[in-house]
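Left out: one protein chain. Kept in place: all the others.
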Amino acid sequence: MADILLVLHTGCDGSLSKGALESIATTVDLSAKLGGSFAVGVIGAGAGAAADTIAGCGAEKFYVVEDEAVATPRYSSDAKAATALIQKAGAQIVLASGSSRLTRCMPGAAYRTGAQIDTHIVALAVEAGVLKAQRWYYRQRILTTLSRAARPWVLLVEGGIQPAWQGAAGVAEKESVAVEFTAVEQRTVIKGVESPAADAQTIRPDAALLFVAGAGWTKKQADGEYHISDASTLIQGFLNKAGASLGSSKSLVDLQSDGQATLSFMSHMNQVGQTGTTPRHAKGLSTCCHGEEPHAVGWRFINERRAINMDANCGWAQGKADVVYIANAFEVIAKVNELLG
Amino acid sequence: MCSLALGPADCTQMKINQMENKTMEGLQIVVCGTLVPDPLQTLEPVTTPTVPGLKNETMLPSVLDPWAAHSLYEAANLAKKVPGSKVYLVSLGPKAKLQQLMMTVAQKVPFELVAIDGSASGFTDAMEVAKTLAAAIEAIPGLDKARLLVFGGCASASRDAGVTMQLIGEQLGITDQFVGVDEIRMSDDGSFSVLERIEGGQYLASTCAGAPAVLAWATGSLPEPPNNPQVGMANMRFVIPALQKARPVAVGVGSINFEKSEVPAQKRATRIVKDVSADVIAAEIVEWIKG
Partner (left out) sequence: MSAIERMKMEADIVCVGFGPATAGFLTTLTRALLKEDGTPAFESKVMPGMPLQIMCYERADDIGFGVSGVVTKATFIKASFPDKDLTKEIPNAVAAGDEKVAYLFDYLGASQRDPGTMFVDAVFKGGRFFMGKCPEAAELPWIPPFLRKEGGIVMSIGSFVSWIGAELMSSGLVQIWPGTPVSEPVFEGDKVVGVRLADQGVDLQGNPDPANFMPGMDIHAPLVVVGDGPVGAVGRTLDDHFGLPEGNHQHDWAVGMKAVIELPESCTLKPGTVIHTLGYPEQEIFGFMYVYPDRTASLGIFVPSWFDSPVRTTYTYLQHWMQHPYIWRHIEGGRLRSWGAKSLQESGVRGEPYLTGDGYVRIGEGSGTTNVLTNSGVDEAWHSGVLLAEGVIDLLQRDEPFTKANLDATYVKRRREDKLNADLQKAKRARDGFQDGFFKGMMGTGMTGMTNGAMNVSSQSRPPSQRIKTLLETFAGRISEQDLAAAVAQCAKDKQPLHDTLMVLAGWPEIKMDGELLMSHQDVLFKGGKVQAAGGFANHVTFAHPEICRTCKERTCIEICSAQAIMPGEEGEPPEFDREKCIHCGACVWSCSKALPEDPEKTNVLFGAGSGGLHSNEN
C-alpha cells in the first residue's frame, strides 16, 4: 500500500499536461521526503498509454480508469472514478494538480472517501515527520502554513511549484480499476470545447510574458482625444509579436460594461487581481495601470515586473515593480513593436 | 437504463426521467454566498487563541463575495425566465454583518434570505461550512430537489478553495455539478446547457438533463443590477425576520492545524526611469523580453 496516490487525467488527445507532469515531480519529491512510496492513478481516454509514458517515474503501481464514461471531463463520472482510485490505492495522502477537471471532481471524491481536502497548495514540506502545506488565503494576501492530522488528505497543487517531470517511458505496471457507471452519470453530456479563434485568443498561460493593459489606454490622451483604435492596434500587435498573454485591470474591464469606448478583444476573462485571475508568468509588463493593491495582488506569482506609467508616484513605483518607466505607453509600445519586427 | 443496483441518486434519476414529459415547473434556485471583506481593504492576519483571523474583522466593510454575487444575479435572471421560480440566498455569517450586507444586496434582485449566524472567515474548514449550508438548504420549507438548482461562486475571495459548492452538492445527493460557469441556457423541458471555464481561456460546453444540479459560477455574463428601492422594500420585509431567527452555528477549522499566517513583504527596490526617450526605453524593454 503506497503512502501517496497521485491522481492524473489525460487530455482529449490522451496526453498528460504540463501541470500533470509537474504534479509527478511534486509527488516524487514528497515521497522522498516522507521516505515512502507512491502510486499513480490515471483517468481518461488513453489512460493506459499515458501511464506508459511516465513508467519510469518511480511509482510502485499504476491504476487506470479508461472507461468511455471518462473520455470527457464530467463531474459525476470523474468523481466516481477518482473515488474508486482512492479506495483502491488506500493511500493516506492523495495529490493532484489543480487542473479544471480535477478541481471540479476531487472535492466529490474527497467527500465520498471521508477525506480532507485542501487546494491551491503552493508548497509542501515535511518537518519532524509532519506533512505541512502552504496556501494563500484572501486572494493572495495572506500566506498560511497548515497541516492536518486527519487522513486521507487530498491536496491539489498549483502549477509552477516544481518543474515538469522528465524521464523514461516504458511499460508501466498497470491495474485497471472497474467502475460502475450508470444512467446517473449520463445526465450530463459534454458537447465539446469552445475556443476563441487562434488570433483572437489572448489568454496564454504558457506565455513567457503577461502584458497588462490598464484603464489609461482608453482615457483621453495628451491631445485631448481618445485613441482607442490605436490602443487596440498597439496592444494586439504587441501580443502577437511577443507571444504574450493579455491581462487587464478591473477598471478597464468595468469600463466595457459602462458603455464607454472599449477594447473589444478584452473581457472579464482577462482581468487580473482581486476578483480576477492570478497568472503565473515569469515576466509581467503593466501599462497604463496605476498598480493599486486589489489589482497588484494578482501579480503575486509574476517574478519580474516592469511598468510603463506617466505617474512617477504610481503604485508600481512604490515597490510593486522592479522597474517603472515614466513615459507614454503609446509611444513606447509603438517603438517596441517596431523592434520586435 | 438503470442498472440493477440502484442507489438513492439513481432513484431520483428515475423520478426525474418520469417527469421529463411534463412542462417545466418553476425552479427553486438556492444561492449560497456570504460576505467577504471589501477587496479595497488592507487585510492583516491575527492569531486568536487557536485559529487565524483578520485584524478588526468585525469592523471591515464587507461585500457579497464577488462570484457568489454573480451567481445571485444569474439566479434572478433565470428565475425571471422560468415562471413560478424562486430564488433563495443562503448565507452563513455573523448576524450583524449579514444585516449590514443586506443593506447593499437587498436592493439588487428579489430573493428570500436564509440566514445562519456563524463565522464567515476564510479560515474555516470548507467541509464544516458545506455541512451547515446543506442542512439549511434541506430545511427550506417546500424544498423539491427535482426542481432544485444550487448556485454559488466557483471559489470565494476569502477561502478561495473552490470546493465548498461540490461538498454541498454531495451532501444533498446531487451528482451533476458544474464549476467555473459563465452561462446557462434553459430549455422548455427543463434541460439546460452550460459553459464552464477551463484552461487557456476556453469553455467546456455541456448539456444536462435537468435539475437537480450544482452550478458554481465564475463571472457569468450579467452586469451588476442597479439598486432598486422597490425590490429592497419587498425583500427587507422578510430579511429582518430571517435575521432575527438566524440559528447560531459553530463553524470551525475542522482538522486544520494552522501553523503560521503572514503577509509576505512585497516591497521591491523599484528603479524609476524618467526623462529618457521612448526609443531608449523600448530598446531596454525588448532586451528584457528577449533575455
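Quick notes
Each chain gets a letter, A and B, in the order it is written, and its residues are counted from 1.
Here is the rule we use: a residue touches a chain if its C-beta (ideal position, glycine included) is under 8 Å from a C-beta of that chain, and two chains touch if they have at least 3 such contacts.
All values reported here derive from a predicted model rather than from experimental measurement.
Remark: the omitted chain is touched by one listed residue; of B:107, B:175, B:206 or B:261 this is B:107. Within the whole complex, the absent chain has one touching residue among B:146, B:236 or B:249, and that is B:236. Within subunit B, the residues in touch with the undisplayed chain are 38, 40-42, 56, 58-61, 96, 99-100, 103-104, 107, 223-224, 226-230, 232-233, 236, 240-241, 243-244. What subunit A contributes to its contact with the hidden chain is residues 220, 222, 224, 250-251, 254, 257-259, 290, 292-294, 311, 313-315, 318-319.
Here, only the chains that are shown with their structure count from here on.
Here the spacing of subunit A and subunit B, counted between their Cα centres, is 20 Å. Across the interface of their complex, subunit A is touched by residues 1-3, 5, 7, 9-10, 13, 36-37, 39-40, 42-43, 45, 52, 54, 66-67, 122-123, 126-127, 157-163, 166-167, 169-171, 175-180, 193, 195-210, 219, 223, 254-264, 266-276, 278-279, 281-286, 288-289 of subunit B.
On the subunit A side of its complex with subunit B, the touching residues are 17, 73-76, 79, 99-101, 103-108, 110-112, 116-120, 132, 136-139, 141-150, 180, 182-196, 201-205, 208-209, 242, 257, 268-269, 274-275, 283, 285, 293-294, 296, 300, 304-306, 308, 312, 316-328, 331-336, 338-340.
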